[in-house]
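First up is the structure itself, then whatever we jot down about it.
Below, a portion of the complex is reproduced, with chain positions unchanged.
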Amino acid sequence: MKALVNLQVIPIGTGVSVSAYIAACGAILEEAGLETELHANGTNIEGEWDRVFEAIKRCHERVHEMGAPRIQTLVSVGTRTDKEQSLKDKVESVRRRTRE
Amino acid sequence: MKALVNLQVIPIGTGVSVSAYIAACGAILEEAGLETELHANGTNIEGEWDRVFEAIKRCHERVHEMGAPRIQTLVSVGTRTDKEQSLKDKVESVRRRTRE
């Protein structure tokens, strides 16, 4: 089952800057061979469900190792059975409508 | 790693009522031996990370089998290393502050 995900990791009980943690998660997602797109409120991920959620778990473990005592993460995950769809397809589908 | 989760499953491309799908997911979470609390905007879940996310995956599979061609699910997941905390502890912690 393919999953399209937006991942927003929020470390709590650390400093006000969280970019180092986000960058570390980005590296883990890359190592997992997942397609990713960083944006201003998270990272979009495309991949098989198990591989995606295994990487998200490793991200939590890594952010704790880096010193964050608490993490709240928002995952928005979409699956569909009617057709194959990629991250790029989703954006293009809205752009096409916008041009109409 | 223990996870405290809010799960909100949103079937797309079906009828306006989604309660049958939510009830089916509830049954899957129960079978998995997870502690759950149904509320008006989702289901709170307490359990080991792997067991929780395996159950969420089965929930997606089941909702597709029931006929929903597309699902968008919102997962808010918290982990912490500073102390053990249950779903009940989180609510009680706020209630204590409210009474102060």
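Going by the order they are written in, the chains are A and B; count residues from 1 in each one.
By definition in this document, a residue touches a chain if its C-beta (ideal position, glycine included) is under 8 Å from a C-beta of that chain, and two chains touch if they have at least 3 such contacts.
This is a predicted model, so every value here is computed, not measured.
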Whole-assembly copy number, given 2 chains displayed: 4
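Operating definition for what follows: only the chains that are shown with their structure count from here on.
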Chain A on chain B, rotation in degrees - Cα superposition, rounded to nearest 5: 180
Mean-CA-position distance for chain B and chain A (Å): 19
Chain A contact footprint on chain B (complex, rising order): 1, 13, 49-50, 53, 57, 60-61, 64, 69-82
